[in-house]
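The structure is given below, and queries will be raised subsequently.
Missing here is one protein chain; the remaining ones are kept as they sit in the complex.
On to subunit A.
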Amino acid sequence: MVDAHRLVGPVPFDDLPADPRPDMDRLGIEAACVTHTLCLYADPAAGNEALSALDDPRLIPVPVVVPGVPGAGVPAVLDEVLDWDVRLVRLCPERHRFELTGPVALRWLAAMAARDLPVAIDLEETSPAALRTLAAEIPDLRVLLLNPGYRRLRAVAELMATVPNLWLEIGTVNTQRGVEWLAERYGADRLVFGTGAPVLDDCGPRFLLDHLELGAAEVELIASGALRRLM
(Lines give C-alpha, C1' and ligand atoms only; values in the text may rest on other atoms or scores of the structure.)
Protein backbone atom coordinates (compact mmCIF):
# COMPACT_ATOMS: atom_id res chain seq x y z
CA MET A 1 0.00 0.00 0.00
CA VAL A 2 1.38 3.35 -1.06
CA ASP A 3 0.09 6.76 -0.02
CA ALA A 4 0.41 8.93 -3.11
CA HIS A 5 0.03 12.21 -1.26
CA ARG A 6 1.87 12.93 1.94
CA LEU A 7 3.99 15.68 3.44
CA VAL A 8 7.23 15.51 5.35
CA GLY A 9 8.44 18.39 7.48
CA PRO A 10 6.80 20.96 9.75
CA VAL A 11 3.84 23.16 8.83
CA PRO A 12 3.48 26.72 10.12
CA PHE A 13 -0.19 26.57 11.18
CA ASP A 14 -0.39 23.48 13.38
CA ASP A 15 1.59 21.07 15.54
CA LEU A 16 1.76 18.09 13.20
CA PRO A 17 4.33 15.32 12.96
CA ALA A 18 7.18 16.22 10.64
CA ASP A 19 8.07 12.56 10.11
CA PRO A 20 5.25 10.56 8.49
CA ARG A 21 6.69 7.12 9.24
CA PRO A 22 5.18 6.49 12.70
CA ASP A 23 1.68 7.16 11.36
CA MET A 24 2.40 5.08 8.28
CA ASP A 25 3.48 2.23 10.54
CA ARG A 26 0.35 2.56 12.68
CA LEU A 27 -1.92 2.50 9.65
CA GLY A 28 -0.10 -0.19 7.71
CA ILE A 29 1.02 2.09 4.88
CA GLU A 30 4.19 0.70 3.42
CA ALA A 31 5.42 3.64 1.41
CA ALA A 32 4.44 7.17 0.58
CA CYS A 33 5.09 9.76 -2.08
CA VAL A 34 6.26 12.73 -0.07
CA THR A 35 6.78 16.40 -0.74
CA HIS A 36 8.69 18.50 1.76
CA THR A 37 6.70 21.21 3.51
CA LEU A 38 9.47 23.70 2.81
CA CYS A 39 8.43 23.41 -0.84
CA LEU A 40 4.93 24.57 0.02
CA TYR A 41 5.43 26.97 2.89
CA ALA A 42 8.94 28.35 2.33
CA ASP A 43 11.51 27.84 -0.40
CA PRO A 44 10.84 25.15 -3.03
CA ALA A 45 14.53 24.70 -3.74
CA ALA A 46 15.32 24.23 -0.05
CA GLY A 47 12.45 21.79 0.23
CA ASN A 48 13.67 19.76 -2.69
CA GLU A 49 17.14 19.68 -1.18
CA ALA A 50 15.76 18.47 2.15
CA LEU A 51 13.72 15.88 0.34
CA SER A 52 16.75 14.52 -1.47
CA ALA A 53 18.48 14.04 1.87
CA LEU A 54 15.80 11.72 3.27
CA ASP A 55 17.34 8.57 1.81
CA ASP A 56 14.60 6.15 2.89
CA PRO A 57 13.09 3.83 0.28
CA ARG A 58 9.72 4.06 2.05
CA LEU A 59 9.58 7.76 1.30
CA ILE A 60 9.33 8.31 -2.44
CA PRO A 61 10.48 11.85 -3.16
CA VAL A 62 8.11 14.12 -5.07
CA PRO A 63 10.01 17.37 -5.55
CA VAL A 64 8.26 20.54 -6.55
CA VAL A 65 8.86 22.16 -9.91
CA VAL A 66 8.21 25.84 -10.53
CA PRO A 67 8.42 26.52 -14.26
CA GLY A 68 9.78 29.98 -14.90
CA VAL A 69 11.81 32.25 -17.10
CA PRO A 70 15.55 32.36 -16.27
CA GLY A 71 15.89 33.54 -12.69
CA ALA A 72 12.31 32.64 -11.75
CA GLY A 73 12.16 28.87 -11.97
CA VAL A 74 12.85 26.06 -9.52
CA PRO A 75 15.10 24.42 -10.33
CA ALA A 76 16.92 27.14 -12.16
CA VAL A 77 16.73 25.47 -15.55
CA LEU A 78 14.57 22.80 -17.10
CA ASP A 79 17.50 20.49 -17.74
CA GLU A 80 17.93 19.99 -14.00
CA VAL A 81 14.42 18.56 -13.77
CA LEU A 82 15.13 16.23 -16.63
CA ASP A 83 18.27 15.03 -14.85
CA TRP A 84 16.50 14.28 -11.57
CA ASP A 85 16.19 10.64 -10.63
CA VAL A 86 12.55 10.90 -9.54
CA ARG A 87 9.33 9.24 -10.62
CA LEU A 88 6.84 12.04 -9.96
CA VAL A 89 7.04 15.79 -9.49
CA ARG A 90 4.54 18.20 -8.04
CA LEU A 91 3.27 21.49 -9.42
CA CYS A 92 1.64 24.22 -7.31
CA PRO A 93 0.56 26.87 -9.82
CA GLU A 94 -1.63 28.78 -7.41
CA ARG A 95 0.80 28.77 -4.49
CA HIS A 96 3.82 29.61 -6.63
CA ARG A 97 1.90 31.97 -8.89
CA PHE A 98 2.74 30.65 -12.32
CA GLU A 99 0.46 29.96 -15.25
CA LEU A 100 -0.02 26.23 -15.65
CA THR A 101 -0.91 26.68 -19.30
CA GLY A 102 1.42 29.59 -20.00
CA PRO A 103 4.17 29.25 -22.59
CA VAL A 104 6.96 28.58 -20.11
CA ALA A 105 5.12 25.92 -18.16
CA LEU A 106 3.96 24.26 -21.36
CA ARG A 107 7.53 24.08 -22.60
CA TRP A 108 8.78 22.58 -19.35
CA LEU A 109 5.90 20.14 -19.10
CA ALA A 110 6.22 19.03 -22.71
CA ALA A 111 9.85 18.18 -22.02
CA MET A 112 8.86 16.28 -18.89
CA ALA A 113 6.20 14.37 -20.80
CA ALA A 114 8.79 13.45 -23.40
CA ARG A 115 10.91 12.04 -20.56
CA ASP A 116 7.85 10.11 -19.29
CA LEU A 117 7.81 12.03 -16.02
CA PRO A 118 4.30 12.45 -14.56
CA VAL A 119 3.15 15.42 -12.49
CA ALA A 120 0.92 15.75 -9.43
CA ILE A 121 -1.33 18.79 -9.01
CA ASP A 122 -3.76 19.59 -6.20
CA LEU A 123 -7.15 20.56 -7.62
CA GLU A 124 -7.13 23.55 -5.28
CA GLU A 125 -4.03 24.74 -7.14
CA THR A 126 -5.71 24.79 -10.55
CA SER A 127 -9.06 24.42 -12.32
CA PRO A 128 -10.73 21.82 -14.50
CA ALA A 129 -10.55 24.25 -17.42
CA ALA A 130 -6.79 24.68 -17.01
CA LEU A 131 -6.32 20.92 -16.78
CA ARG A 132 -8.31 20.39 -19.97
CA THR A 133 -6.21 23.00 -21.75
CA LEU A 134 -3.06 21.36 -20.46
CA ALA A 135 -4.23 17.97 -21.72
CA ALA A 136 -5.08 19.41 -25.12
CA GLU A 137 -1.65 21.04 -25.39
CA ILE A 138 0.34 18.06 -24.07
CA PRO A 139 -1.79 14.94 -24.41
CA ASP A 140 1.06 12.64 -23.39
CA LEU A 141 1.57 14.33 -20.01
CA ARG A 142 0.32 12.09 -17.23
CA VAL A 143 -1.28 13.95 -14.36
CA LEU A 144 -2.16 12.78 -10.87
CA LEU A 145 -4.89 15.05 -9.53
CA LEU A 146 -4.48 15.40 -5.77
CA ASN A 147 -7.18 16.36 -3.29
CA PRO A 148 -10.09 16.45 -5.74
CA GLY A 149 -12.61 16.70 -2.90
CA TYR A 150 -16.21 15.66 -3.21
CA ARG A 151 -18.10 18.85 -3.92
CA ARG A 152 -16.78 19.04 -7.47
CA LEU A 153 -17.47 15.43 -8.31
CA ARG A 154 -19.37 16.33 -11.47
CA ALA A 155 -16.50 18.44 -12.80
CA VAL A 156 -13.91 15.85 -11.77
CA ALA A 157 -15.89 13.14 -13.51
CA GLU A 158 -15.99 15.25 -16.65
CA LEU A 159 -12.22 15.53 -16.46
CA MET A 160 -11.85 11.79 -16.04
CA ALA A 161 -14.11 11.28 -19.05
CA THR A 162 -12.26 13.70 -21.31
CA VAL A 163 -8.62 13.48 -20.18
CA PRO A 164 -7.39 9.90 -20.53
CA ASN A 165 -4.01 10.63 -18.97
CA LEU A 166 -5.53 11.83 -15.71
CA TRP A 167 -5.33 9.80 -12.51
CA LEU A 168 -7.24 10.68 -9.37
CA GLU A 169 -6.18 10.56 -5.74
CA ILE A 170 -9.17 9.38 -3.71
CA GLY A 171 -8.33 10.64 -0.22
CA THR A 172 -10.91 13.42 -0.32
CA VAL A 173 -13.46 11.74 -2.59
CA ASN A 174 -15.60 11.76 0.46
CA THR A 175 -19.25 11.51 -0.47
CA GLN A 176 -21.24 8.31 -0.09
CA ARG A 177 -19.95 5.62 -2.48
CA GLY A 178 -18.13 8.26 -4.54
CA VAL A 179 -15.08 6.06 -5.09
CA GLU A 180 -17.16 3.16 -6.37
CA TRP A 181 -19.07 5.56 -8.63
CA LEU A 182 -15.81 6.70 -10.20
CA ALA A 183 -14.37 3.19 -10.41
CA GLU A 184 -17.43 1.90 -12.25
CA ARG A 185 -17.20 4.66 -14.84
CA TYR A 186 -13.51 5.28 -15.33
CA GLY A 187 -11.80 2.20 -13.94
CA ALA A 188 -9.98 1.49 -10.71
CA ASP A 189 -6.73 1.62 -12.66
CA ARG A 190 -7.06 5.42 -12.69
CA LEU A 191 -7.80 5.79 -8.98
CA VAL A 192 -4.98 6.14 -6.49
CA PHE A 193 -4.94 5.83 -2.72
CA GLY A 194 -3.62 8.95 -1.05
CA THR A 195 -4.31 11.09 1.98
CA GLY A 196 -2.69 14.51 2.07
CA ALA A 197 -1.64 13.73 5.64
CA PRO A 198 -0.83 15.06 8.09
CA VAL A 199 -2.73 18.24 7.12
CA LEU A 200 -5.58 16.16 5.75
CA ASP A 201 -6.90 12.99 7.32
CA ASP A 202 -5.26 9.62 6.81
CA CYS A 203 -7.47 7.48 9.10
CA GLY A 204 -10.67 7.83 7.07
CA PRO A 205 -9.16 7.12 3.65
CA ARG A 206 -7.19 4.18 5.06
CA PHE A 207 -10.35 2.68 6.52
CA LEU A 208 -12.27 3.39 3.32
CA LEU A 209 -9.70 1.46 1.33
CA ASP A 210 -10.32 -1.62 3.46
CA HIS A 211 -14.07 -1.35 3.01
CA LEU A 212 -14.51 -0.47 -0.65
CA GLU A 213 -17.30 -2.36 -2.34
CA LEU A 214 -15.08 -3.39 -5.20
CA GLY A 215 -13.32 -6.58 -6.23
CA ALA A 216 -9.97 -7.47 -4.72
CA ALA A 217 -8.15 -6.73 -7.96
CA GLU A 218 -9.68 -3.27 -8.15
CA VAL A 219 -8.80 -2.52 -4.54
CA GLU A 220 -5.24 -3.62 -5.19
CA LEU A 221 -5.07 -1.23 -8.12
CA ILE A 222 -6.24 1.64 -5.93
CA ALA A 223 -3.96 0.67 -3.04
CA SER A 224 -0.81 0.78 -5.13
CA GLY A 225 -1.13 -0.78 -8.60
CA ALA A 226 -2.47 2.28 -10.39
CA LEU A 227 0.17 4.51 -8.85
CA ARG A 228 2.97 2.11 -9.75
CA ARG A 229 1.76 2.13 -13.34
CA LEU A 230 1.48 5.90 -13.33
CA MET A 231 5.03 6.30 -12.03
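Everything below uses one rule, namely that a contact is a pair of C-beta atoms (placed from the backbone, for glycine too) under 8 Å apart; a residue touches a chain by one contact, two chains touch by 3 or more; residues count from 1.
FYI, contacts and distances are computed from a predicted model.
Its record in UniProt calls the unshown chain "Metal-dependent hydrolase", which is the match among "(2Fe-2S)-binding protein", "Peptide ABC transporter permease", "Putative tricarboxylic transport membrane protein" or "Metal-dependent hydrolase".
Among the residues A:35, A:48 or A:172, only A:172 touches the chain that is left out of the figure. Residue A:208 is the one among A:45, A:104 or A:208 that touches the chain missing from this view. Where subunit A meets the omitted chain, the residues involved are 13-14, 16, 26-27, 149-154, 157, 172-181, 197-198, 200-208, 211.
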